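What you see is the complex with one protein chain gone and the rest in place.
Letters A, B and C mark the chains as written, and numbering starts fresh at 1 in each.
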Amino acid sequence: MCGFEKFFLKKIPITVTDCVSITFMGHGTEIEVLNAGSVKLLDRFGSDVDIVNSARVSFASYQTEMDEKASGLINFLIKNKHATPFEHVTFKFYIKCPIFVAREWFRHRWSSFNEMSMRYYVPEKLDFFFPDIDAIRKQVGKPGHYTFEQIEDTAVYDFVTDSLEQVYQAAESAYYDMINAGIAKEIARTVLPVGQYTEFIWTVNLRSLLNFLSLRNDENAQKEIRQYAEVIERLITAYVPETMLAFENNNREAI
Amino acid sequence: MCGFEKFFLKKIPITVTDCVSITFMGHGTEIEVLNAGSVKLLDRFGSDVDIVNSARVSFASYQTEMDEKASGLINFLIKNKHATPFEHVTFKFYIKCPIFVAREWFRHRWSSFNEMSMRYYVPEKLDFFFPDIDAIRKQVGKPGHYTFEQIEDTAVYDFVTDSLEQVYQAAESAYYDMINAGIAKEIARTVLPVGQYTEFIWTVNLRSLLNFLSLRNDENAQKEIRQYAEVIERLITAYVPETMLAFENNNREAI
Amino acid sequence: MCGFEKFFLKKIPITVTDCVSITFMGHGTEIEVLNAGSVKLLDRFGSDVDIVNSARVSFASYQTEMDEKASGLINFLIKNKHATPFEHVTFKFYIKCPIFVAREWFRHRWSSFNEMSMRYYVPEKLDFFFPDIDAIRKQVGKPGHYTFEQIEDTAVYDFVTDSLEQVYQAAESAYYDMINAGIAKEIARTVLPVGQYTEFIWTVNLRSLLNFLSLRNDENAQKEIRQYAEVIERLITAYVPETMLAFENNNREAI
Partner (left out) sequence: MCGFEKFFLKKIPITVTDCVSITFMGHGTEIEVLNAGSVKLLDRFGSDVDIVNSARVSFASYQTEMDEKASGLINFLIKNKHATPFEHVTFKFYIKCPIFVAREWFRHRWSSFNEMSMRYYVPEKLDFFFPDIDAIRKQVGKPGHYTFEQIEDTAVYDFVTDSLEQVYQAAESAYYDMINAGIAKEIARTVLPVGQYTEFIWTVNLRSLLNFLSLRNDENAQKEIRQYAEVIERLITAYVPETMLAFENNNREAI
């Protein structure tokens, strides 16, 4: 049992078969996100007690189990932005997401990425993003002050789905036609929309991850990257519950 | 006169109207790259002599002009990978390039970027990448050992151009249809291909820039990003000629 | 006239002869800090209006002068932690400070440093830190909750000064004895206390600099590094007054 089986994003299908970290990319917990994406926790080290011990390196003291005082210290560190102890906890994920989501993700520079490259690789089939009906939305207001309103209308949903479908099909067909004609992959990929799914490995320390969550699991983030951030937040909470509690209790601010 | 008027990429149109650095994004040297892209040097500080003085900070000695000994020191620093003195020279560019080029560019993490965002902005028209006829190519060999061969064939050129054109038109039309129907910009952009041009500001120090040039102005880089890297290399050579000479004389390796 | 002649740290001697940025380390504004230290602004690029233009890169719009709306935008960026536009403004300083101050300074990793090295360089004389009488203090309370109380006592001041003086003299004399005996500089320096002054060049962008100021020009910082941070804050305020105003108005938090 690991405590994150119930995600509050109702419409997202979630399969949690195994909550333990796994050392290898072929195995492990895979959680579905969007219509064809996923998040998998590949590996990690460190937990709340390691953060406490890192912070107490000054005192040549350490402990093996969390206690109330240790929880208080973690809250103190987050509140006062003593950030370096959180850098000694590291996570490694395998992500499958649309390119438009990946482009925001790769802006997080204190991170390591290895991504599938369409310069070298021709997938047997391409996956593309389609929003659920309750993700079709209008943007209201100006930059910095906008909100989104859900459009509850089957006709609009069909219109958007058809619009995406038409472009995706045209792109897919042009892509494989060029590949089959022997054109270089790096030229042929030019037609592929940012709605195409890509895949990458992401290694990141907990401090940088809190910054990611602060920005991406937030109402100002695009809904689609936010769904990934929510899954990631739940996955790591199993390992650093006190840190995540302190993060929540201190306005979810980056440190 | 600034010495970089003659680029050796014959087919790329180049306009150099002004070689001096400018403090503002609305002005300054703009050099065209690809069919609709450009590079503009917005600002900078530091030059070869500042690198020499940074390296000599130990000795509380400095000089105002380069001389032969100073050139020798720069070569020594590059050769022996004493890299930090090159971090005190900084450049700021305005770049317009296709998204597939930008995606490679943004992998360079020791850099600062601000990019046009299609979450907020609807351009009046969209620009898309089309290769010149001599850029149509086959990829031969396997990853790590491939080469490219130019396809000298008007029919193939027309085929590629038509393939791109069809997808671009479908995408552009679906995009504006969704925008006009009031769909959120961040959803509508999903159909846009990675051949679309984007724009960004890039601030980078000379050490990180040498790393970029080492990887991107290289025969293993994709031809399209390489054309940008070539232009950038020529633009900065006006300010750090001794550094670029030493870089060239030491296998163009990152330091 | 540059507006920062009046520092509120009364006991620190300050000489501002020239407020303009200078491109070279041999010249420029030098401000004295502590008993033998200094800060000099060597170079910079960018100002408030460049931050505004970086943030507006989405809209292909720019302006050459700040106005009320632009000031409002800077406040919005700081308040909402839209940090990247501040990375395109860069400063370069020459710092002379005690090693114990430098050790805290070099923890700021998004920075470039070139420091005087005692592996290579034997100064003609060594400079050491002595506190002013009003800097002699007791530490009261435990880590995370301590405060400092000034000790208003000439006898204590003399005791501290004598204690430092004795060690400094022993170290200086042992150092030069070993140097004169031909011992390697890198061995001889081992005796030198962290109260010795060192010198370095520091290049840093404004985002990283705000992080530095948030932590070091703060009541939790050691008084000695804080005095440097205060001088730096005043030096840069001349170039980015609206940014510093917004920083002040938003709890001086890192972004």
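Everything below uses one rule, namely that a contact is a pair of C-beta atoms (placed from the backbone, for glycine too) under 8 Å apart; a residue touches a chain by one contact, two chains touch by 3 or more.
The structure displayed is predicted, hence computed values, not measured ones.
The omitted chain makes contact with just one of the residues A:36, A:66, A:201 or A:245: A:201. Residues 98-100, 103, 106-107, 109-111, 113, 119-120, 129, 131, 135-139, 143, 148, 151, 156, 159-160, 163-164, 166-168, 170-171, 174, 177-178, 181-187, 189-195, 222 are the ones on subunit C that touch the missing chain.
Contacts to the hidden chain, counted on subunit A, fall at residues 23-26, 43-46, 50, 53-55, 57-60, 62, 64, 84-85, 87-88, 90, 92, 112-117, 120-121, 199-201, 203, 205.
Quick note on the criterion: only the chains that are shown with their structure count from here on.
Note: the chain lying farthest from subunit C is A, by mean C-alpha position.
Of all chain pairs, the one linked by the largest number of contacting C-beta pairs is A-B.
Overlaying subunit B onto subunit C using CA atoms gives a rotation of 180 degrees, to the nearest 5. Our note on geometry: subunit A versus subunit B, Cα centroid distance of 29 Å, whole angstroms. One inter-chain figure worth recording: subunit A and subunit C are separated by 37 Å, centre to centre, where each centre is the mean of the chain's CA atoms. The multi-chain contact residues of subunit C, meaning those touching 2 or more other chains, are 58.
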